[in-house]
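Only one protein chain is missing from this complex, and each of the others stays in its spot.
By written order: A, B and C. Residues from 1 in each chain.
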């Protein structure tokens, strides 16, 4: 088995503090929604960032984009779909899709890219062994 | 005069709360740095969002991207250069460049795109008169 | 029936972005945990802030305190217990207690006080009718 598409869902409800003067979620808060998506993904697929840290690796987000089509308002329920995008490079890439809960209407999309850094902050060019094993375990690669 | 390039500079110093477990600025905080850049730009060029709101318009950020090359650490001084990117469309677009203060080393780049919405949240397709006048006043267009 | 004690529970898991250089949750993020507690309470007891807004009222938090005894670390599961503190004054008061999930160890406590403001931002000195009815419905007062 290979080529498995891994996705996770995280439910949210818009907090009062996330809404701006215009009554809609301020764009910066989507970054946290993406984080909620990533954390839900990590929990579902046993992808533990602390393991990487224990190996002396850090995995900072170095690229991010978001594009929003429809607004979210205070108290509205939504969900974040987080999709793992495989790459041969030593990168962790996710796509995010935020949907309104009642209607499954697509509201916002985005992407993040994380790299692996070693203890001295130097970029690691080939995927760590533990990451490759994780991908194999879940059928992303052979 | 037309084609003027408008830029503004905002100085920052990394706060303790902006730094993650790895000792570097968490990517989500760059969204606030971009906002600081935008606010400095608005002040310098008398670009008042409250005027738009008073006209019943809102100007949400609908697209954003960021790409970072080098990290920032706690207490490090940096500055954000915000560059207005003119467009014939009814859009407000900025490019951001974050530099280390001592060395002028480029650390992070990004872009945002804002649109104009009317009172009912409908997209406005041609630039509001006040925005065109502002562009003329500062030599962005004839 | 009167004197009912209303409480709600919200489960959280510490996000990467909430942890500081020392590996523990930065104190400012507890303000959001309290908000999560308040939103869970509102949902459980049908206490809708939007209703107040529709009546032209706002209910800002004007006092807050927090005191923490034990730290929370990245990825640790915790829960927030939110307790409604009744008062004869026109105030909405909650106490918060944050516990570690596995051990029920008490980690952090806090309080918030909200007041009612009218459309002009003036303080309302006696509790709005809808708030009194809500208290009666849930047995807080006779």
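Please note the rule applied: a residue touches a chain if its C-beta (ideal position, glycine included) is under 8 Å from a C-beta of that chain, and two chains touch if they have at least 3 such contacts.
In this text the structure is predicted, and so the values were computed from the model without any measurement.
Residue in contact with the omitted chain (choice from C:4, C:22 or C:89): C:22.
Which of C:58, C:75 or C:93 touches the hidden chain is settled by the complete complex: it is C:58.
Across A:19, A:66 or A:107, the residue that sits in touch with the chain not pictured is A:19. On the side of chain C, touch with the chain left out of the figure occurs at residues 21-22, 24, 27-28, 31-32, 35, 53, 58, 60-69, 71, 112, 121. Although one chain is not displayed, chain B still touches it through residues 13, 15-17, 32, 35-36, 39, 43, 48-50, 74-75. Mapped onto chain A, the footprint of the missing chain covers residues 16-17, 19-21, 23, 26, 28, 74.
Note that in this section only the chains that are shown with their structure count from here on.
Chain contact topology: the protein chains form a complete graph, every chain touching every other one. The distance from the centre of chain A to the centre of chain C, with each centre set as the mean of the Cα atoms, comes to 29 Å. Rounded to a whole number, the gap between the C-alpha centres of chain A and chain B is 25 angstrom.
Across the assembly, chain C contributes residues 16-17, 74 that each touch 2 or more other chains.
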